[in-house]
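These notes are about the structure you will find just below.
Let's look at chain A:
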Amino acid sequence: MAETLIWLIAMPMAGAVATLLLPRQSTPIACVTAVAASLVAGTLLYAVSEQGSLSYEIGGWSAGLGIALRADGLSALLLMMTALVMLASSVYAGTYFTKAAARARFWPLWLLLWTSLNALLLSGDLFNLYVTLELLGLSAVALASFGGKFAAVQAALRYLLLGLLGSMMFLAGVSLIYAGYGTLDLATLTLAVEPEPVAWTALALMSAGLLLKTALFPLHFWLPPAHASASAPVSAVLSALVVKVAFYLLVRLWMDVFADLVTPAAAGLLGVMGAAAILWGSWQALRTERLKLLAAWSTVAQLGYLFLFFPVLLALPPGPARDTAFGGLVILALTHGLAKAGLFLAIGIIQQRSGHDRINELNGTAQRLPATTFAIALAGVALIGLPPSGAFLGKWQLLAGSFASGQWLWILVTIAGSLLAAAYIFRVLGHAFGNQSYPRHSVTIAREEWPALILTTLAVAGLGLAGAPVWNLLESGA
Partner candidate 1 sequence: MNSTLLLSIWLLPLLLATLARLRHAHWLLPLATLPALLAVAILPVGTTVSLPWLLLGSELGLDETGRTFLGFSSLLWLIAAVYIAGSQHAITESGRFRVFFLLAMAGNLGLIVAQDMVSFYFGFTLMGLSAYGLIAPASSRRARRAARTYLAWTIAGELLLFTAIIFLAAISGGALTFDALQSIPRSPFTVLLLIAGFGIKLALPLLHWWLPPTYAVTPVAAVAVFSGVMIKAGLLGLLRFLPPGDATPPDWGLLLVLIGTATIFFGVVAGLLQKRPRLLLGYSSISKMGVLTSGFGAALAFPSAAPGIVAALLVYASHHALAKTALFLGLGLIECSGRRISLLIGLGFLAFVLAGAPLTSGALAKAALSDSLSQPAPVLVTLLTVSTLATMLLMVRFMFLLWTRRQRRILPLPGVPLLAWLYLVTLILVLPFLVSGIDRLMINVVPVSLGLLLGLGGMLVGSRRSRANVPSGHFDL
Partner candidate 2 sequence: MLTAHWLYGISGCLLLALGLRTALLHDMLLQRLIGINVMGAGVFLVLITVAYRGPGIAPDPVLHALVLTGIVVAVSATALALALARRLTAEQDDG
């Protein structure tokens, strides 16, 4: 079963090569690759749930000398989310780019991005993580600028520079770790690391880099323009996955590798930044005139929730209480991933149909595309954190943890953020009602509308109603 780990990386990479070499057949190749990689991700998820965490030593060299890939419950879940989002977005992208030449240039980058996501989620080596971060950053930038519109290129350039800064900070931390502990392997490091200046400084540097990449307030400023000006499938993946895997790495470092080092004050700092992100992001989303910017600002806010978990988790005693809350964090991240991807895909359809994405002029389009509007509504449910979405379970755990540890501020922020989210979501949904002629069918353009609808449905009904396995997986794959 451990081979699934390497296949998860090799398969999209091979797909990238194949699409580049056979540009005419690139779309079918990409779709086949997407399906196959998703199946592999599913297999891995199953394997982790059955056998616990898996690892694979590349080249047969033991971890330390060589590089090990590892998958536990957390990474398996995020890999599955990645697969779902990428698969759906791939299907969508197949029709989104109307020109064959554009598609042929798009697929290799797309699959390389997927490669980097999987590689990052599986990597068990600090330096290798740096390389995957760079691969992720570059492929994300290349995709963000894809199409070459001025605003997109400008935002992508800014994105690239900040990403590079982040990577360099990360690498500086890595070098400190190597200097101090002589190893890059995470598992070895977990055992070796001690609360001392080397480890603190290294963690601070790596975290700073990752915070920049995951766009936590006040390091978020690059995100809205980059996510809002990219093409729809790219925006979906940027918002749903790219920032998310950087966050994953933070969680991995803070909760796992350097868990002994983390102090309440540090976690509290992340919490405060998260709180600010929630409020500021939501407020900006409420004020913006454009749909895609709204979605992008919403990402800033939603990431804030994930950071609120840090002080809460730290305040809870290790054991079932903390594990349960941690599951809340994961399910919140998963839900946001699926929902935000669906949201961007749906917005893309609206944008293509109406030629713009100005919120105040959406009326007709929103009503002529009921399925897409419904997808936006479902995504909204997940973003607000209403039941039965997975985000509801996540926020419940967040609130419960805050109550249990007496951290009232987070409760207020969570509630306020949810209400603001409701405000900006329903600002959009209001335009779905009116007396525009209703189309004959609810789903008017199947291949474009279904991916968004399925993703958002999964976020709402799938994770919300069948979310319990997430906790089991985290437990069995710990």
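Simple rule for what comes next: a contact is a pair of C-beta atoms (placed from the backbone, for glycine too) under 8 Å apart; a residue touches a chain by one contact, two chains touch by 3 or more; residues count from 1.
The candidates were selected such that all candidates are chains of the complex that A comes from, given by their letters.
All values derive from a computational prediction rather than experimental measurement.
Q: Could you check which of 1 or 2 is in contact with chain A in this complex?
A: Candidate touching the shown chain: 2.
Q: Which residues of chain A touch candidate 2 in their complex?
A: 127, 130-131, 134, 137-138, 141-142, 145, 148, 150, 153-154, 156-157, 160-161, 164-165, 168, 171-172, 175-176, 178-179
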